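With one protein chain withheld, the remaining protein chains of the complex are depicted in position.
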Amino acid sequence: MKRTQKNLKRPLLALLAVLLLSVPLIFSGFPYAILICCFILLYVIAVSGLDIVFGYCGQISMGHAAFFAIGAYGSCLLHDYCGIPIMLTMVIAAVLAASVGAVIAYPASKLVFHFLSLATLSFGEIVYQIISHSPGGITNNFVGYYTESINFFGLTLDTYPRFYYYALGCAVLFLTAKQMLVNSQVGRAFIAIRENHHAADGMGVNVRKYKVIAFAVSAFYTAFAGAMYAHLVRYISPDTFMQKQSVMFLTMLLFGGTASLAGPICGVTVVMLLNELLRSAERYQMFIYGILLLAVIVLIPGGIYGTVEKAIKNVFRRKKEATKDAAG
Amino acid sequence: MLQVKDVTLSFGGLVAVNHVSMEVRDGSITGLIGPNGAGKTTFFNIASGVYTPDSGEIIFDGKNITGKRCFQINEAGISRTYQVINLFKKMTVLENVLVGMHSRIKSKFFASLLHLPSQRAEEKELRKKAMKLLEFVGLEKQANDEAGSLSYGQQRLLEIVRGMASDPKLLLLDEPAAGMNSRENDELMVLLKKIAAMGISILIIEHDMNLMMNLCDYIYVLNYGKLLAEGKPAQIQQNPDVIAAYLGGE
Partner (left out) sequence: MFWQLLISGLVIGSVYGLIALGYSLIYKASGLLTFAQGDLLTLGAFLGVTFFTVLKLPFVVSLVLAVGFGFAVGMLIEKFIIRRLLNKKVLIIYVVLSTIALSYIIQNGTMLAFGTKTKYFPAIFSISRIKLGSIYVQMESVVCILVSLACMLILHLFMSKTKLGTAMRAASMDRVAAEARGINVSLTTGLTWGLAAGFAALGGMLIGPVYGVYTTLGATIGKKASASAVSGGYGNMYGAIVGGLLLGIIETLVAGFLSSEYKDMISYIILLLFLFLRPTGIFNERALQD
């Protein structure tokens, strides 16, 4: 049976690759759809980052919008004030966010999740206050900040299809890195901390160090996505980085399901599509999100992907048992 | 191997461990007994770094490890199991053992992120070694099951192999036989003797007197946080103070 599964996997992956690559062709007369796909890709990176710290390491963050902001503003400001090419500023801003994440996580690592949620929430608020009341007004405060497109080795990514391919490449890179990381001893240490931090400590895992690593890596992901956002939209303002955004990341993650590759992808896609469906009813949007989030927590705590995965596993197990029974 | 010198720890006004000194010799199985609330687990928590003693010293392998944190003590070569089962329930049995090996892993963060050849080779070695350990206690068939799905006795065994995974010189076992039936108990005794024969010293807390008398080379008795008696099992059995504490206490 394993063989058939493996045989199925290859063509399915190929099909998926073809499908993803041909998105700009499919929607060639409908650029708005390509833009949505760009957003989905960058949010997948942001939410996968959150998944590392929350899904794998079990540490709540209610301030990830702050890292998103550091990535976005960091990249724009570095480009404008220091003249560094955007390709580089995106990485520098993400590294900056990772350092900030580490600095915050070090003292926060001793807090239990309740108080960690308060600490991360305040961190998010402080960053929001800084960008909206910036010293010397370097972020243009509430007016917002205009920036340029990414120059990808001479090619300006100023059309949606171009940006789409770039974002697809980034998403594949980041998701692959995430899988590599969580399938190594680092990922095992994360999960061990989530499952039982006393035992993890006793088994030689430096709990504080790994919490700091989880936060830093997570911040890097989300900040990079923030930089992508800035250079896709070419305009950023504090509105995008309010606490609402942090909750949105959490909603997307919980919707899809935590601690998996596909969870964030499912969650982001579903929430983004919902977003579009609800666009005409913008007034009700946040209200409906609240209800959906509550419904997911109360009814399917594993998220969409988690629940589907479990169901499939159950079906397989039943089949296995059935064949066993038949054989026995 | 392990020398504990005059260790005291109190919580608020309560002295949980009161001027206790003891020693675990190389390759020996040393027992720690005493009525409930005598401070045995607290003593373990001091030795494994959960608590820092108010006074006294802990010397391990010639090095002062007093006040070191848990993971550092694990690195130094002391590993432990817990009285209440403390497995990583949602990880597989194999992964639990792999986490146990954490302090012996050489690959660093970026090697793990990029799955460099050196890291892959090491990971392969680790898995092989982990499977061998699981075979040692007979859990190899369950290697890919969730740890939480094991039976109670199997979970106890997994705690022990997870503790052994870091190649410790000293293993602290906190009531490993709790909740086991008599057959499992016998198997455990054989297993512990095998572990000691491999050169891993053992310090064990256990209520089952029969098991302790047959297993241990030397026994310390704690009562109300104080060292009440020490000696060979036969001496302990004869000791009037110990008999009084047990008969009077229960």
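Chains: A and B, in written order; residue numbering restarts at 1 for each.
In this section, a residue touches a chain if its C-beta (ideal position, glycine included) is under 8 Å from a C-beta of that chain, and two chains touch if they have at least 3 such contacts.
Just so it is clear, the structure is predicted and the values come from calculations on it, not from any experiment.
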Chains shown that the absent chain touches, full complex: A
Touching residue (missing chain; options A:L20, A:A33, A:I84 or A:L111): A:L111
Option touching the unshown chain, where A:L155, A:I291 or A:A322 are the choices: A:I291
Given A:V23, A:I191, A:L254 or A:I304, the one touching the chain that is not displayed: A:L254
Where the missing chain touches chain A, by residue: 60, 62, 107-108, 110-115, 117-119, 121-123, 125-126, 129-130, 133, 197-198, 243, 247, 250, 254, 283-284, 286-287, 289-291, 293-294, 297-298, 301
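Convention: only the chains that are shown with their structure count from here on.
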Contact set on chain B toward chain A in their complex: 48, 50, 69-71, 74-75, 79-80, 82, 86-91, 95, 98-100, 102-105, 107, 109, 112-115, 119, 123, 126, 162-163, 165-166
Residues of chain A touching chain B in the complex: 177, 180-181, 184-189, 191-192, 195-196, 198-207, 213
